[in-house]
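Submitted below is the structure of interest, expressed as structure tokens.
Missing here is one protein chain; the remaining ones are kept as they sit in the complex.
So that you can tell them apart, the chains are marked A and B in the order they are listed, and the count of residues begins at 1 in each.
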Amino acid sequence: MTTTESSLSEERLLEVSDLEKHFPIKQGFLKKEVGQILAVDGVNFHINDGETLGLVGESGCGKTTTARCILRAVDPTNGQILFRTREDEVVDIATLKGAELKKIRSDIQMIFQDPFSSLNPRMTLLDTIGEPLLLHNMGTKDDREQRVAELLEMVGLRPEYMRRFPHAFSGGQRQRIGIARALALNPKLVVADEPVSALDVSVQAQVLNLMVDLQEELGLTYLFVAHDLSVVKHISNRVAVMYVGKLVEMAPTDELFSTPKHPYTAALLSAVPEPDPRTKSERIILQGEVANPADPPSGCYFHPRCSYATEQCKLETPVLQEITDGHYVSCHRAEELILEGVLAE
Amino acid sequence: MMSSDQPILEVKNLETHFPLEEGTVVAVNGASFKVMPGKTLGIVGESGCGKSVAARSIMRILDKPGEIVGGEILFRRNMGESSEEVVDIASMDSNSPEIKSIRGGEIAYVFQEPMTSFSPVHTIGNQIIEAIRLHQDISKEGAKEVAIHALGAVGIPLAESRLNDYSFQLSGGLRQRAMIAMTLVSNPTILIADEPTTALDVTNQAQLLELMSELQTDNGMAIVLITHDLGVIAEMADHVSVMYLGEVVESAPVDDIFHNPQHPYTKALLKSIPKIRSNSSERLASISGTVPHPYDRPKGCAFGPRCDFFMPGRCDASIPVLQEVRPVHQVSCFLYDEGD
Partner (left out) sequence: MAEESLTEQEPLLEEITSQGTDQIYSASQWQLMWWRLKKHRLAMIASITLAILYFIVIFADFLAVAEPKTSEAKRGEMPPQGVHLTFDGINPKLYVYGTKGVRDSATFKKVFVADDTTRVPIKLFAKGYKYKILGVLPSDRHLFGVNAPLKAEEAIYLLGTDVQGRDVWSRLMLATRISMTIGLLSVSLSLFLGVLLGGISGYYGGLIDLVIQRIIEILRSIPTIPLWMAIAASVPQDWSIIRVYFAITIIIAMFEWTRLAREVRGRFLSLRDEDFVTAAALLGASKTRIIFRHMVPSFMSHIIASSTLMIPFIIISETSLSFLGLGLRPPAISWGVMLQAAQNVQTIALTPWQLIPAAFVVVAVLAFNFLGDGLRDAADPYG
């Protein structure tokens, strides 16, 4: 495997720099390209070994596309994705091809949102969970069967169920099966794309707890993509917020929720209704609509909806910078604004 | 004006079944709740609890082959000149002129999916104008005025030009506002909103909830808010009914539900959700198992197999009934059964 020149500091498992993904807009009989959707528009962040980074934002903000670039489910247009493999080599996932890409797949796995479409209804649990083992030539048939039994037990399902088909299981149980499949190859990084949003409220907690337990047990690192801020706050060590293809803020969870520095983050946090009628807090109601990623506004993409916007915000695009230790913000007025969070400091 | 201590809508022991070839799905199994004028009733529950079917039963817009097989839906109609009439919606023919004048007139309904609630082949304006003229004797131009006013009232910018848009040209949030605008033109006394914000992002949700509160203050209509999101319930509701597998298991004022819940299901549900405004990052308490399918309801109390306080021989032997444990706080659980 080729080792990239770029360095990755000791505690980091993954570092994404200037990641871009553009989707062409095609029209007409001959499918001519008439424009581009800037789904991911220059994103920088890193994930430390063993932590959970929450990636939040509203629909269409590019969080899922970012995750899929890291998984190479889509090929990034530009940018670098440095990753430390289990052999302690640093590779750029963005440029990997063929056998090297296949090799890295055992290090990075995914948990899907929809527990129904993410399992092949025509395959038994044994086939589904055993598939990664088969693909990476791990062990004999009996070894694989034993490993599947182990994995099922690990996610809280009975190993006797391995010859059943997915239709025998409920949403929550299917999500466990998906987790078992993701863990089959002992990955280092697990990308979870809205893993609980399709589940019933009473089942969400089961799956979240399982993910926390497995992280402790196996030393996993999570990239947790979600729109539900309460869930993200519960599970993440650090949180990154995206808006129209760009990262607007990234900070340790408690800091982000108590002292947000970006007006968008503050608005987002205040919009979450708390399940307690006694804490009806002041809500920041954003005006207007999310910008169109095919035709974003000038300067800061958030300025048309921002109540703190100045002339500078309309003209200059802010860059993500570290304003205090580990707190990154992309706002011209980050240092002067005092915004309210949802947590007491 | 109606007297405000009388419910405007009272659902008593509603039973709605879906007789399918493979067996009967008991979607609503004897649910009862009251809607007070000008107040918001929150109905909360997970998938399959029958909350949407209950709402559709009130509107008499059940999907086939759903049918109301028991219970009453008493609706107090304002007949003008301070005279009132109580009608039973459950006993009406679902195509009768009477239910048609109630549906979309006095009781308005907002769907979960804003994409499908408008016809894609007509402009928003045409659909709203049609809705106005269906219930009011008014000229086209007059109706257009009302429509523009209604779109403006729900905070849609450039309302006049939006009339010529098709629903797919609007974003989800705007579409849901337009839907509400359309339902409000008939001055309903009750607005039933079935998961109105589920398909929306959190900032759009905040906008919409704000709008609904404002409209309620202005028009004095009652709202029935159906959702699985306890945050939305806490924000909006005055009174809450918690449903599980077709039954109302607890019914109480909103503060009681969140600060003094009585039913084990309500308690467990509240403990299982992460809260954004609390500093603790404790492990979540989870409810074991999954919601059973209405085909194979457990014997006795529907929540029994998942309940921490399950009493063998009691909870699996008979079905608890909803009874008052404190003033205006009703629970359906044997833990509160004084009778034995």
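The definition used in the following text is that a contact is a pair of C-beta atoms (placed from the backbone, for glycine too) under 8 Å apart; a residue touches a chain by one contact, two chains touch by 3 or more.
Only a predicted model underlies this, so the values are computations on that prediction, with no experimental measurement involved.
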Sole residue of A:12, A:136 or A:283 that reaches the chain not shown, by the stated touch rule: A:136
Candidate in contact with the missing chain, chosen from B:14, B:27, B:159 or B:248: B:27
Check each of A:12, A:105 or A:283 against the chain that is not shown and name the one that touches it. A:105
Would you write out the residues of chain A that touch the absent chain, in ascending order? 31, 71, 73, 102, 105-106, 109-110, 112-114, 116-122, 124, 131-132, 135-136, 161, 163-165, 167-171, 178, 181, 185, 198, 200
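Basically, only the chains that are shown with their structure count from here on.
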Just how far, in Å, is the C-alpha centre of chain B from the one of chain A? 33
Which positions of chain B touch chain A when the two form their complex? 46-47, 171, 173-174, 201-207, 209-210, 228-235, 237, 254-255, 258-259, 268-270, 272-279, 281, 283-288, 290-291, 306
Taking the touch rule as given, give the residues of chain A at its contact with chain B in the complex, in rising order. 58-59, 170-173, 200-206, 208-209, 212, 227, 229-231, 233-234, 254, 257, 267-281, 283, 285-286, 289-290, 342-344
